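All protein chains but one are shown at their positions in the complex.
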Amino acid sequence: MSPVTVAVLAAAVRAGTPVLFATLGEIFAERAGVLNLGIEGMMLASALAGFAVTAQTSNPWIGAAAAAAAGGCLSVIHAFLSVTLRANQVASGLALTIFGTGMSAFLGRGYVGVPGSGFQATPVPLIAQVPVLGPILFQQDPLVYLSYAAVPVAWYVLYRTRWGLEIRAVGEHPEAADAMGVDVARVRYGCVIAGGVLAGLGGTFLSTAYTSMWIENMTAGRGWIALALVIFATWDPVRAVVGAYLFGGVNALQLHLQATGTSLPTYLLLMAPYVFTIVVLVIATQETARKRLGTPAALSVPYTRTG
Amino acid sequence: MRVSRWGRLSGVLLAGMLAVTVGSGPAPGAEKLKVGFVYVGPVADAGWTFAHDQGRRYLESHANVTTTKVESVPEGADSERVFTDLARKGYRLIIGTSFGYMDPMVKVAGEFPNVAFVHISGFKRAKNLATAFGRIEQPRYLSGLVAGSMTKSNIIGYVAAHPIPEVVRGINAFTLGVRATNPKATVHVVWSNTWYDPGQEKEAAESLLSIGADVLAQHQDSPAAIQAAAAKGKYAVGYNSDMSKFGPKAFLTAPVWDWGPMYAYFAKKVKAGTFAGEDVWWGMDKGVVDIAPIGAMVPASVKAMVMARRTAMIAGRFNEFSGPIKDQTGKVRIAAGNALGDSAQLSMNWFVEGVIGTVPTK
Partner (left out) sequence: MIALERREAPHPWAPLAIPLISIASAFAAGAVVLWLAGVNPMAAYADLLGEPFGSGFGIAETLVKATPLILTGLAVLLPARMKLWNIGAEGQLQLGAIGAAWVALFTPIGHSPVAMLGVIVAGMAAGALWALGAGALRAWLNVNETITTLLMNYIALLFVDYLIYGPWKDPASRGFPLSATFPLDARLPIIIPGTRVHLGLVLALVAVVIVTVALSRTRWGLEVRVIGDNPRAARYAGMNLARHTLLVMGIAGGLAGLAGVGEASAIAGRLQRGLSPGYGYTAIIVAWLAKLNPAAVVIVAVLLGGLYLGGDSLQISLGLPIAVVNMLQGLIFFFVLGGEVLAGYQVVIGRRRVEPVSTGSRAAR
């Protein structure tokens, strides 16, 4: 495999990681029946929190923890509005995005142009030398390795634990889950907050690992891509990986093609990731409808206990 | 009733706000010249806008003026409102720092004939609207000399921003410098289509590093390319300001701006009443552009050569765009003995020999 191909695949993993975190988080929220359109705002706020705390403490792990906390706290707002107040989830999520974007831009003014320390690429000893897979998967930042762990953990929790059972029950049929004694509100809160924490990790990856700086709007729409990828993944953590890396790869590919001197219509190439996401969305929706699997039946429907 | 109490409270709040607004009168007349700056990005971008703001501070400390700045004003029609607002608030010298402000400035300049306007990087003028720019190509050439001397793989990567003549000119000047010291080196161009998007610029930088580039150069305002080079132990040429803090071992040099003296020049003209809609395109000799201090990793002999060339440029004895210059196809565009004129430079849309890449027209 040529070094350029390896470089593109490594870039795909690198670029896909923030979206992967966000997608995993949103899978949890939506599996429990809550649609959270506020991912973009949460990621931005967490990116700022992660960068700022890392700059203050010179420790990117503390920064990452702060970012996860920031994402979690913002998601509580959405959970409160959607679960307790039963407000419209689409509107609440949008408000969160607008607010998160504005607030992070405002509070982050002092951090623009400040050099950060951040994570460094850390090759895994021995495995990094494996041809092809080594450079692609094991010469990345520590947060990427964290995402590798997050996927099987998410899968396990969702499909092999009692929590996962409760989550899925709440998302499919909250009345039945309630009748069985599951605290619907608590499960939904938990999942939304888990979504916020994971989105937070995705955000801080952008500001402390992918690059080591902060600028407003640095997520550039990745939160929205994550929403589409959740559908592509049919709400399954493992498939989310494919979607995230494909998305990251499409952009990396056009840049690498330029570097090798291939001349291609630039702007049409830049549209590629978005067109790709739409195509993927269409296919996934058909698949979902055909196989009748995937969409949690109670998604975005507020639950009201009756009787 | 709970609601009517809240209703009354919010009514009082609104009334209070209106009272404060109406009560505060216009600002007391100031004798100092009021200079307004309109920026396209945030000051702390460590790049283009940062350099302009440094110029603003220089002006404040070297001339008897008060200044204000408006950041992150989008190019296009919205900026017209900002320019009008500044003019209405008594600012008599207003500087717009991005080419996208061109049409709005023309319009507002027409509406306020007693206000002086300066448009950085534009080309439309009026009696009270001047255009100004710096010959950043001169230090780009010099940084090319450094890059060409420091590359071992003979592959140099250029993270280019948007395909406008200014960027193309910069790539060409840089490449001419590279090839002057190292005729075997090639400059590969990747367009990021951003002015300031660290993620995208970093990916562009990585793509260049992956084809073997060991020196990177950039036209964007973010230090992402320098960080990418530093992480892989390679070198980088920055832009706009001294970005060494972002990668001390990687940072070779950078073409930088120093707008202060130019702003002082314009302010003086306004005060003397001699402001005219001229086209001011200054070079290193007037101090508007220069190179950042060259990094310690560059050998002394190279530094000496570069500084000597710099002196020659300042004295007017060397023009980086003097022929013979061939384009990518090998055709001679500028014959020996000629030099590329200003207007040809302003609409440059072809690359010189040694550049690998194309100017996208679609």
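We call the chains A and B, going by the order they appear; numbering starts again at 1 in every chain.
The working rule: a residue touches a chain if its C-beta (ideal position, glycine included) is under 8 Å from a C-beta of that chain, and two chains touch if they have at least 3 such contacts.
The structure displayed is predicted, hence computed values, not measured ones.
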item: From A:L20, A:L37 or A:A233, residue that would touch the chain that is not displayed; value: A:L37
item: Residue among A:Q129, A:T161, A:T262 or A:Q286 that touches the chain left out of view; value: A:Q286
item: Hidden partner chain, touching residue among B:E60, B:D103, B:E278 or B:D327; value: B:D103
item: Touching residues (missing chain, whole complex) on chain A; value: 37, 41, 77, 81, 84-88, 90-92, 94-103, 105-107, 109, 216, 221, 224, 227-228, 231, 265, 267-268, 270-271, 274-275, 277-278, 281-282, 285-286, 289, 295, 297, 299-304, 306-307
item: Residues in chain B touching the chain absent from view; value: 1, 3-4, 6-7, 9-10, 13-14, 17-18, 20-22, 24, 36, 42, 68-72, 74-78, 80-82, 84-86, 88-89, 99-100, 102-103, 123, 162-165, 168, 193, 346-349, 360-362
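Here is the rule we go by: only the chains that are shown with their structure count from here on.
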item: Distance from the mean Cα position of chain B to that of chain A, given in whole angstrom; value: 35
item: Contacting residues of chain B [partner chain A, same complex]; value: 42-47, 50, 157, 163, 188-193, 196-200, 202-204, 206-208, 210-211, 222-224, 227, 231, 245-246, 356-358, 360, 362
item: Residue ranges of chain A in contact with chain B within the complex; value: 3-4, 7-8, 11, 14-15, 109-115, 120-121, 206, 210-213, 215-216, 218, 220, 251-252, 255-256, 258-261, 263, 265-268, 270
